[in-house]
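The structure follows.
Removed from the display is one protein chain of the complex; every other protein chain stays in position.
Residue numbering begins at 1 within each chain, and the chains themselves are lettered A, B and C in the order written.
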């Protein structure tokens, strides 16, 4: 293990596409340079938010390479590399490492769901961790990949020298707390949304990988810093605002909402790739009003 | 509205049965006198933990009356009165009020689940609130009553003058936070388990209705007080221990586990009524070891 | 065992309420006399369709007694008696027997869902069967009572001398087929809806307990007879029409839809009890058009 500790705020960055749907690497680089200015601990490319299911293998390498070139030296670069098979997860992870990723975030294989027992999942993750030149971060997101990483599996895998931590997007803080308690000391559990960063950190999470950092990285970092500094009252107030923003933008409207908000805030947002559809005018108006209320415009 | 504010720790107390399965009111009274010594804000009779589905209407009145006679003057008495029909919820609530309950906790009707739309649920709760001589507390517990009270319904009902608050046992702190944000100012949201009391209170909950208070009322109150006093580090440490205890006793073994723990800790526990089955010897041994580790024995 | 075999079409009859929501026994009796004219094998009172969750214990006895007095001699009378506790299921079953029911249909206790393991459910049903003076029919309806009776439990219970059969409303014909294969020879499996009577009977079901028999008993019996007579082509054509009717009336609009259709067809329908709400004018119009299309008006 390289001794890296996951902590702070990571941004699972959106992938930029041009109006024809082609990869817009310059726009992505431009976004990254701007995000670099915030005190983020790092970036995640090809997370759920980065539309990994809509990217070819080659595009994934191009994105990793481009972001690796732009990311400031103090920031950690994680690549989402989980696929539906063990072998392709390994090869995608190896290519991400070559392209400059510092670590790989791996969701469980989720197609043959009834067949994904404890033994299948454990063997899968151990094999990926053994074959990967970079550390692995477990990724629990049952609302999309409809397989749950349970506490006992996480606890077992946490002792593997090449498994660094868990991003838990399930939203169940009891489960996060139990993962913290039952896992190895150096293993980190990260909240999967800014919508519950504070409660998750009271359960022992060491930070978050949060979509909101695409549009409000400063606020996310400020919330994290308030918590770390023990300024709980201020943290609670900011958390309440952040929760409403998260709900309105990313939960209600998903990636389309996030990208619309990015456009409104001077980042390059653009449209998602199909089957996701761009936000209609009413949705855009609603997001605009909301960003305005929140003082972000 | 009587102006009462739900806050602090309420104990949803277990119902005592003798070895033949009959109501053991003397033992219940004895437990209540002992629980009175803790700084609990109140008790809930006939909650999920009190096995309301296993009690006749008459037994429910007897329990409410007995506890009302024993409860110390500074404590609030809530009765679970939700049934599967609007009319019987009303009559059960009225009888609970006559028997001495200060408020009624009402879960949604959950048999005709696909038919429980927003309109059905709203009309149900409004009617119950109108007909009830005592304030109503909404009760969300989708893991048992498989119908979810969503944020917009809670927000709407929160403005009713005879609806006091929500006990949310769903475990989703984002939902609790949104209920706090979107509901009327004087409306309280209470965490449904000590396993997430701290994170829930960082989201604006004003306390909890927590099964653990049956066996460790002092620890629950201490956790609440640490949070209220802003002693976050100590609160986080205690929360971690409390979470493990909650998981081991009440989540893993349910009411049977809680009753076994009560017996071990000098309360009257006894057995649940069928279809629930008493804990076997291995389960009892495990709970004993755990209470010992936690320093409760 | 009394040697009775469940087969043919049973009607889970709706309960009649007057405009104030009181039990309308005369209207119910009138309906039964009319239903008697069809070649139904029997009636089920206090099934899901009979709004058992909205009825007091006393009303249930009154309904059973009234229907027992009206039902023609060749028809079997089943009473739904399942509650959330073992003891009250037993007492309700005994009272149903005294009031004239020939058998009792018992759904699983469904409140403490995570606690309803194979052992709890088996002990519950065996105890109820032992204590019941009349035979028991298992009742699987996971869309309402969110606990599933699985094949191995059904197979085990099928050998009990006082357990007669299963009404399966889950809609999974593979599960029905496996229950038929794995259960005792004299045990019957009944389809829970006319919407899949033919496919269920090709899997070995011996008939159905079907809500549609409230409004179209003749059609239901005709479908059953066509299948029994091996007139498969005619059966398939009728099944297709029946499926559309079932979907439009009972699946889409539930009990409110069924009662509206009863009113339109000259039965006494009336309104359901709250929290269920009566159908609005658009829904009524839609059902009227549909019954007209089907030639029932």
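Note that contacts are C-beta pairs under 8 Å (C-beta built on N, C-alpha and C of every residue); 3 or more make two chains touch, one makes a residue touch a chain.
This structure is a prediction, so every number in the text was calculated from the model and none was measured.
Across the whole complex, the hidden chain's contacts among the shown chains comprise A, C. The hidden chain makes contact, of the residues A:124, A:178 or A:284, with A:124.
If you put the hidden chain back, the residue from C:236, C:277 or C:296 that touches it is C:236. Considering the complete assembly, chain A touches the hidden chain via residues 21, 48, 53-54, 56, 83-88, 109, 111-116, 119-121, 123-124, 127, 143-146, 254-256, 273-277.
Seen from chain C, the chain kept out of the figure touches residues 171-174, 177-178, 180-181, 193, 195-196, 198-200, 202-204, 230, 232-233, 235-236, 239-240, 243-244, 246-247.
Methods note: only the chains that are shown with their structure count from here on.
Taken together, the touching pairs link the chains end to end in a line with two free ends. Centroids of chain A and chain C (each the mean of its C-alpha atoms) stand 50 Å apart.
Within chain B, no positions touching two or more other chains are listed.
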